[in-house]
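Complex shown without one protein chain; remaining protein chains in place.
Going in written order, the chains are labelled A and B, and every chain counts its residues from 1.
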Amino acid sequence: MAVNVKDMMKKNKSNRFLLRFSEKAAPTIFLLCAIISVLTTIGITLTLLVETITFFNRVSFIDFITGTKWWPFGENPSFGILPLISGTLLITVIAMAVAIPIGLASAIYLSEFASPNIRKIVKPILEVLAGIPTIVYGFFALTFVTPMLQNVIPSLPIFNALSPGIVVGVMIIPMIASLSEDAMSSVPNEMRDGALAMGSTRLEVALKVVVPAALSGIIASFVLGISRAIGETMIVAVAAGATPKLSLDVTESIQTMTGYIVQVSLGDASYGSTTYYSIYAVGMTLFVFTLLMNLLSQYISRRFKEEY
Amino acid sequence: MNSAAETKHVPVPNTTIKPKSRDSKSIYSIQNFSLWYGSDQALYDVQFDIPANNVTAIIGPSGCGKSTFIKALNRMVELVPSVKMLGSINYNGKDIFSPKYKVEELRTNVGMVFQNPNPFPKSIYENVAYGPKIHGIKKKKVLDEIVEKSLKGAALWDEVKDRLQENAFGLSGGQQQRLCIARCLAIEPDVILMDEPTSALDPISTAKIEELVQKLKEDYSIVIVTHNMQQAARISDKTAFFLNGEVIEYSNTDELFSNPEDKRTEDYITGRFG
């Protein structure tokens, strides 16, 4: 039996309404998918904006950004966000003090010193470290790091800024290490060879050639790390305590912006109360901080992109 | 397609170079065809007819526009976003750039084999059945028959008939290229365009493909781009010599190689440049 493919294909052409329809519909459907992500951003912005405006109808904006006392419960609530910001910054500074040197040193090691075999082992381990859920880090901070620190500083309370700060730093190490390493590995080998051929040591090549050449990528990874530290929630909610304090003492219990939002959502702040709306005002502040950091990071890596 | 809209129809002077040939029926008629990538002009006033059931070779140094030209014949060139065209290419008497002409229909009638073998990461069977399937043929029995016929047509059947379900990437380069030819044959095109089909292959695979081309021309019209002049001389009936986007000379292959009319053609085929 001979098959006439041409005729069969011709015959099929007439009843291919479905194909023609899906051909036309496909781009529209996929565009709608893409628009969901835009709607999400709009949703976040509107949600925060609308509820924050309600909040500022009850609490003065000036009091909010200049107030030094955050006491949202009880008879005489006070909504000055500075203590929450100072708590957040305290955690961020401790975290970056841990994450930047260790992350950068790891990146330099992986990019400039490690043999391919070591890299093959270490990089997946760092990925695992990055994939540990933050609640596990929080548990680790509370039940291991804090008691360990108490051995060194006997007066350290259970809830303090130091322990969660360090653990947030540990959490961010893989991110800084891998982003910085990416930046360094994209430095072309000719630049390394040039320096090595003149008798430079690996260290000199790393510090004087590679790091300067990859600086924008490295700085961008730091800024992104800061953004992550500001937005980190579970570690501080578990281990930092719930006492908003305008203080720079790392051994005291503090509260961050994220920690406050969690505290309210766990309690029973009634829907419609000023306390309820306050989480949106704090959320808005948090959103603005992290957005600025993310934009800054993108700006740095774009603006100072090295052309090799 | 915007490019089709940009194709203007200019009155064509009757200066088309006719191949000195026994064949009167031509399948393609190219008239005053120019093409730009952005602001770079790649083809200048190309004008000739391609006869049916012949092998037409397009030769010329790299960058001469031969690959661009063959891709214009099935409008694959439109995949480049910035492309602009002027003049016309008639396929069986119809302007392929006319807005009414469905590009899918053209490509169903005009198959193409590429420089590097590009099978899909599917089984050998699925590769060949791809074309019939997208054109709505679903019956397993019919597909089986088409696959067998096409693989036989591409002289590959005996080598793969026991492993049709294996991944096509397991085949050698030459086998992959013949698989791509089989895939092309499965929808029974009238024309097969070949864009340097053997440049990525070893000599033995090349010989097999050349042999296959000789066999295929009984049923198909073949246009083959090659930078290998010996190949063009071996397998083609007509040859067009392209240089810097222009057709310098177009005639029967034996005449073009034995007695070129243009000095530049002579320089090229005697290896003085390119």
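Just so it is clear, a contact is a pair of C-beta atoms (placed from the backbone, for glycine too) under 8 Å apart; a residue touches a chain by one contact, two chains touch by 3 or more.
In this text, contacts and distances are computed from a predicted model.
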{"item": "Hidden chain of the complex, named as in its UniProt record, picked from \"Meckel syndrome type 1 protein\", \"RNA polymerase sigma factor\", \"Phosphate transport system permease protein PstA\" or \"Cation:proton antiporter subunit C\"", "value": "\"Phosphate transport system permease protein PstA\""}
{"item": "Chain not shown: contacting residue from A:V59, A:L142 or A:A240", "value": "A:L142"}
{"item": "Contact residue for the chain not shown (choose from A:V59, A:A213 or A:V262)", "value": "A:V262"}
{"item": "Per the touch definition above, residue among B:G131, B:G174 or B:P260 touching the missing chain", "value": "B:G131"}
{"item": "Residue numbers in subunit B that touch the chain omitted from display", "value": "74, 76, 79, 104-108, 111-112, 114, 116, 118-122, 130-131, 133-135, 169, 180, 183-184, 187"}
{"item": "In subunit A, positions touching the absent partner", "value": "19, 22-23, 26-27, 29-34, 36-38, 40-41, 43-44, 47-48, 51, 101-102, 105-106, 108-110, 113-114, 122, 125-126, 128-129, 131-136, 138-140, 142-144, 170, 173-174, 177, 199, 201-204, 224, 227, 230-234, 237-238, 258, 261-262, 265-266, 271, 279-280, 283, 286-287, 290-291, 293-295, 298"}
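Definition applied: only the chains that are shown with their structure count from here on.
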{"item": "For subunit A paired with subunit B, centre-to-centre distance based on mean C-alpha positions, whole Å", "value": "53"}
{"item": "Footprint of subunit A on subunit B - complex, ascending", "value": "108, 132, 135-137, 142, 145-146, 149, 186-188"}
{"item": "Touching residues (chain side subunit A, partner subunit B) in the complex", "value": "1, 3, 5-6, 8-9, 12-13, 15-16, 19"}
